[in-house]
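Before anything else, here's the structure in question.
Note that one protein chain is taken out, while the other chains of the complex remain in position.
Each chain gets a letter, A, B and C, in the order it is written, and its residues are counted from 1.
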Amino acid sequence: MKYDIKDIAQANKGRLRIEWAGKNMPVLALIAERFKKQRPLAGISIAACLHVTTETAVLVQVLKQGGASVALCASNPLSTQDDVAASLIRHSRISVFAIKGENNKTYYRHINSSLAIKPDITMDDGADLVSSIHHLPLSIHRNIIGGTEETTTGVIRLRALEKEGKLRYPIIAVNDANTKHLFDNRYGTGQSTIDGIIRSTNKLLAGTNFVVCGYGFCGRGVAMRAKGMGANTVVTEADPLRALEAVMDGFRVLPLIEAAKLGDIFVTVTGDRDVINKKHFSLMKDGAILANAGHFNVEIDTVALSEFSKKRRRIRPNLEEYLLPGRRRIYLLGEGRLVNLAAAEGHPAQVMDMSFANQALSVEYLCKNYKKLENKVYRVPEVIDKNIARLKLKSMGIKIDQLTPLQKKYLASWELGT
Amino acid sequence: MKYDIKDIAQANKGRLRIEWAGKNMPVLALIAERFKKQRPLAGISIAACLHVTTETAVLVQVLKQGGASVALCASNPLSTQDDVAASLIRHSRISVFAIKGENNKTYYRHINSSLAIKPDITMDDGADLVSSIHHLPLSIHRNIIGGTEETTTGVIRLRALEKEGKLRYPIIAVNDANTKHLFDNRYGTGQSTIDGIIRSTNKLLAGTNFVVCGYGFCGRGVAMRAKGMGANTVVTEADPLRALEAVMDGFRVLPLIEAAKLGDIFVTVTGDRDVINKKHFSLMKDGAILANAGHFNVEIDTVALSEFSKKRRRIRPNLEEYLLPGRRRIYLLGEGRLVNLAAAEGHPAQVMDMSFANQALSVEYLCKNYKKLENKVYRVPEVIDKNIARLKLKSMGIKIDQLTPLQKKYLASWELGT
Amino acid sequence: MKYDIKDIAQANKGRLRIEWAGKNMPVLALIAERFKKQRPLAGISIAACLHVTTETAVLVQVLKQGGASVALCASNPLSTQDDVAASLIRHSRISVFAIKGENNKTYYRHINSSLAIKPDITMDDGADLVSSIHHLPLSIHRNIIGGTEETTTGVIRLRALEKEGKLRYPIIAVNDANTKHLFDNRYGTGQSTIDGIIRSTNKLLAGTNFVVCGYGFCGRGVAMRAKGMGANTVVTEADPLRALEAVMDGFRVLPLIEAAKLGDIFVTVTGDRDVINKKHFSLMKDGAILANAGHFNVEIDTVALSEFSKKRRRIRPNLEEYLLPGRRRIYLLGEGRLVNLAAAEGHPAQVMDMSFANQALSVEYLCKNYKKLENKVYRVPEVIDKNIARLKLKSMGIKIDQLTPLQKKYLASWELGT
Partner (left out) sequence: MKYDIKDIAQANKGRLRIEWAGKNMPVLALIAERFKKQRPLAGISIAACLHVTTETAVLVQVLKQGGASVALCASNPLSTQDDVAASLIRHSRISVFAIKGENNKTYYRHINSSLAIKPDITMDDGADLVSSIHHLPLSIHRNIIGGTEETTTGVIRLRALEKEGKLRYPIIAVNDANTKHLFDNRYGTGQSTIDGIIRSTNKLLAGTNFVVCGYGFCGRGVAMRAKGMGANTVVTEADPLRALEAVMDGFRVLPLIEAAKLGDIFVTVTGDRDVINKKHFSLMKDGAILANAGHFNVEIDTVALSEFSKKRRRIRPNLEEYLLPGRRRIYLLGEGRLVNLAAAEGHPAQVMDMSFANQALSVEYLCKNYKKLENKVYRVPEVIDKNIARLKLKSMGIKIDQLTPLQKKYLASWELGT
């Protein structure tokens, strides 16, 4: 078995933490039970490019229990939990290629290592794996029957690929499942971003001017939680509809160029590049803190920040000070990478439970239906989506109402009025 | 000019109130200016079945300024503001058929009166008008080129009609525009439902057990505002996904049969019938208050409530006491009709501004494009939707960011990754 | 029996509404039961200067059940509910001197009429009654044994009187009871102020800039509820401690001179005069709305507003438009008087239940203890305060924990440490 990780000796620590995550993923546990019996993924190879966290470990184990062989690489150079990588190798015998803090070259080498498994299915979080494959000659990886994509950013890239007519195999956009993006993106990103900011700064959020760039599902999660911690929350947006929602939700909405002057803490969650750039650095208050919660580390223009700075030093883990002209200092968290993964532990297991249930069931769906699918980006079938919601509620001990036949009929009729 | 209203003498009071609504509808004002010049609706007859409120009056005036002739009837027997009806006749010379508190027979007679205009376009709020037309022989109203529908309930009915292949002309589902249902349904219904409950009861909401049946866009508006007033808010749902969202939003989710025992105030916002019924009445606490914020008065089974009761009396405007066996009393607001219209003034002008901007622009769109449309339910074109959001922000003095060309390109590309 | 009211014919309407309030005042009901048996106020005359609302009617009935005779006058020219006044006379045979909208001269004449009862005890809401007495020669009203005061503003005035050594008899500051100011001032004023604003304007609060002047207990109630309705809430303060609390609670804190430029709605709750004055009028946006939730109508300088205006007209009940130079318009609610009483129904019965339980029990306490009291402002005895909280919880069906003897001992000991 091949692998490349930091330190196999951390395996036992990882095992306990994976066990803890598993306890908080009851939907995946139910799927695992069925997979063990039915083995729907028998004979399937999967190359998975995901954040190597405890929750991912639980998913990968479930896939294995379904009969698949899996090779795992990181979907972000900073997000790997080295103890988890070690445990996956030692205790689950899964090939892992991921080291926390690896450089870009190693990062792509690891992606390529994962492809040695000759995957039937790819699993992406940000589309770096599928993008790597699409840079290879068409003749390679002909056997791939489909893939899945976890995140908004990846789906945007894949739709661009589809639009250009270049997509080589069908992809299921796990991100677009309701049980994924309505929960993971809002409640998961919301809590874990706040967590990452507090861990790296120990700043009191109450009373701060907290600027959230972007009011998509992730952005509204962050804004909601910042408000919940007592921050005076400002939202910036480029989309008028989302901007208007933010206004009606009680947030102050400003162009970033104005928000730049008053913010104490800034978080980017836009999916776009250079959102915070030199124009803004030069307006910020002494002591401003910058974090990114979007998928790629392009949202804050860190290159410009470095060039603009006279000096730079590390103050605390994941907290770097940039000394700007005029003795102002700006603080960058986790090198501008996903702050919830770089400085905290990523999304809590309870939301990943639903996201990864979508992953597991989408892989199963691909195995059964790939012959019918075109080279397009697909949504997770609604029946899978609703079923996951139902299982999740059940696992929380929550009961809901049932429509009576009369009520169902009423909803389907047009004749009954005033 | 024909009309049937309560009292023409109230016209001046109505005029002032319409003027006040108009001041709070800046988007519609911008459209009116253009309509006056371009007259895009010249020669068009419109039968409109809407709540006869100050905001509707502003819309109807805009349509007239665009060149249309309009006949207006009520979309709910209790929601008519009689002074508004009077002013529309006296000052705007528009035919109105609506009297607050009219009985069902008069209600439908008024709908028929509005059809005497021989409409080219119908405008509905709940689909009673279009449904009346569909009960007529096919030969009548052949000239209708299209219609619009304002509300969730109406859209559900129309899709049922479409599904059965019986829809006779294209309908634009104004309700489904983002600038409509994301705002009107959440912020409008939310505030005005609370308003209606407080006006009719003067109850302190803080500390009460407030049960919201339904967590669609209207339901979450009501739940959000009840929480904002300090109520201990409970949500009931039949859809697992929405139930799960309510849980994650911090609400207690219970089956209604359990919530029935602990609620102080109940609001139905489901779009379905008999949601609160005898089964629940018999479990409720002495003093429980029932209100409906859904379109039709079918959500609370008021017939069963009457039969179950030994005595019934009016305590305050819109507040009726039902004495149940065992000396328990239940209070019903506004006869189980839309409490925000029966006991308050309906949605504030600021949200109706957007909803009705969609109406006005959808009518214009129908006039230009009806030949291309099939007998289906259509969404409001996205360009109209976004433009309304932009105008609204502008009218509020709020500026937002613009994407740079580089940022637009990034969003459209798949090659840039980690 | 003497009285001066608007219209005795409204008595039956008032009776039903008083009954409704009574149902929502369970603590007072428990006190009434005991008073009926024990008659602790037998032979006592009370002059009460209170808002003549349904809740006050319930209190006055309880006092009478305790054996007192009561004369009632209004504590604000705009807050009288005429049907309540009528019912008190017809059904409870209590002298009432109060007409909604009475002018200042009538207002003070009514206060004097209430004094004809030769009170043993005075009951105030704002200290206009006690202040009137203190302007009379010392020889008059020598028989008064004590008084109570309901509101922050009144307590401030009485402490000023005490400080000057001029207070003629002991006063119990009902306002300062925890079961009064923590509840009535926050939850009561909060909800009813929002109610008054919505009733008079039908404005959507979500997304508005809502400025609250003052962050005392009433002010934080208003701010909390404005935020709960989705407003972007700004607080202005002169006290640094309160300002800091507002900041930490997530509000934007600005000097009023800056807030004046951006506010859509302004509410004064400071207890001080001329808080919003000409300086601010001249900066406000076209369409700004002004309301007062403080006790006296001095917080907004309405005289300056009138002088500054070119024209003035009534748009809706309790909503007056002032046309300023430059065609800007400002809207004043309820003539700058307590908006929750002028434009809504005052505090809900559920909070008044506790406030008025303090009144009833304080009067009983005065009867028993007046000989021991000096001419000072006293707090409500803690035992009364806690007992009211206990009764209130009981009436809501809420159970709480009990300390064990060991736990009580631990709290009283200093020896047990780490």
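Here is the rule we go by: contacts are C-beta pairs under 8 Å (C-beta built on N, C-alpha and C of every residue); 3 or more make two chains touch, one makes a residue touch a chain.
The shown structure was predicted, so the numbers you read here are calculated from the model rather than taken from an experiment.
Residue C:Ile156 is the one among C:Ile117, C:Ile156 or C:Leu262 that touches the chain missing from this view.
Across C:Lys100, C:Lys227, C:Arg329 or C:Lys392, the residue that sits in touch with the chain not pictured is C:Lys392.
Here one chain is not drawn; of A:Gly207, A:Gly250, A:Gly334 or A:Gly417, the residue touching it is A:Gly207. Contact with the chain not shown here comes from a single listed residue; of C:Met1, C:Leu138 or C:Leu411, that residue is C:Leu411.
Residues 75-77, 104, 107-108, 126-128, 131, 134, 156-158, 160-161, 163-164, 178-179, 182-183, 186-187, 236-241, 243-245, 247-248, 253-256, 258, 271-275, 296-298, 385-386, 389-390, 392-393, 396, 398-404, 406-407, 410-418 of chain C touch the missing chain (whole complex, contact as defined above). With the whole complex as reference, residues 16-17, 19-21, 23-24, 187-188, 190-191, 195, 198-199, 202-207, 224-225, 227-230, 287, 314-316, 319, 344-345, 347-351, 396 of chain A touch the missing chain. Although one chain is not shown, part of chain B still touches it, namely residues 206-207, 227, 230-233, 247-252.
Keep in mind that, in the parts below, only the chains that are shown with their structure count from here on.
With respect to chain C, maximal separation of chain centres occurs for A (centres as means of Cα atoms).
Taking the mean of the C-alpha atoms as each chain's centre, chain A and chain C sit 52 Å apart.
Counting partner chains per residue, chain A has residues 247-248 touching two or more of them.
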